[in-house]
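This report refers to the structure that appears directly beneath it.
A single protein chain has been omitted from the complex, and every remaining protein chain is retained in its original position.
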Amino acid sequence: MTTLQKLTMVGERLLRDQLLDVLRRHGVSGWTITLAEGEGSRGVRASEWAGRNVQIDTLVSRETADAILEEVSERFFEDWALIAYTVEARVLRGDKYLS
Amino acid sequence: MTTLQKLTMVGERLLRDQLLDVLRRHGVSGWTITLAEGEGSRGVRASEWAGRNVQIDTLVSRETADAILEEVSERFFEDWALIAYTVEARVLRGDKYLS
Partner (left out) sequence: MTTLQKLTMVGERLLRDQLLDVLRRHGVSGWTITLAEGEGSRGVRASEWAGRNVQIDTLVSRETADAILEEVSERFFEDWALIAYTVEARVLRGDKYLS
């Protein structure tokens, strides 16, 4: 069992490929994506289902999580309603997620 | 980076608007919603996909999380198969989620 960070990013679907590019550049090779509806502090509502948001989850080291969060913050937080956070996870055979 | 609680509630779709009202009344202005299928201790199965359940996630202070959980418990736990829990999260620019 390895302790890793589950990194979650929720944002508009338009950001999907750019966010995955950030992950790849930081050596991440696996993630899951779910569709989400969101209402944020801007008051914009994605009312059509399977709407505007994607949630991207991945498992990374704390160091990688922090590097990704810093880049994401600098590039997207000014202009996009993006949410990003990490949660500590105990991962089965987690060593394979360490890049 | 701010330490917040990720509050998750999973319940029947019929509860959706009532749960969001609870969030709003506690000053929460952002959340994500995903569709979920569930099987619970009552043995009721939502077999049609995109079925009966919604999962609502939001990021709040511990104090707000506890207040929401208490209200949700009192109002819905008797009659509904509702799941509610919190997980500690490190949130990028998390101060904006503090109401």
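A and B are the chain letters, set down in written order, and residue numbers restart from 1 in every chain.
By definition in this document, contacts are C-beta pairs under 8 Å (C-beta built on N, C-alpha and C of every residue); 3 or more make two chains touch, one makes a residue touch a chain.
What you see is a predicted model; the values in this text were computed from it and never measured.
Participant: Considering the complete complex, identify which of B:Val10, B:Leu23, B:Val60 or B:Leu92 is in touch with the unshown chain.
Facilitator: Touches the omitted chain: B:Val10.
Participant: Which of B:Leu4, B:Val72 or B:Leu92 sits in contact with the chain that's absent?
Facilitator: Reading the full complex, the residue touching the unseen chain is B:Val72.
Participant: On subunit A, where is the contact patch with the chain that was removed from view?
Facilitator: 1, 4, 6, 29-35, 59, 87-94, 96
Participant: What subunit B residues would touch the chain not displayed?
Facilitator: The missing chain touches subunit B at positions 10, 34-41, 43, 49, 53, 55, 69, 72-73, 77, 83-88.
Keep this in mind: only the chains that are shown with their structure count from here on.
Participant: With chain centres taken as the means of their Cα atoms, state the distance from subunit A to subunit B in Å.
Facilitator: Here the centre of subunit B sits 20 Å away from the centre of subunit A.
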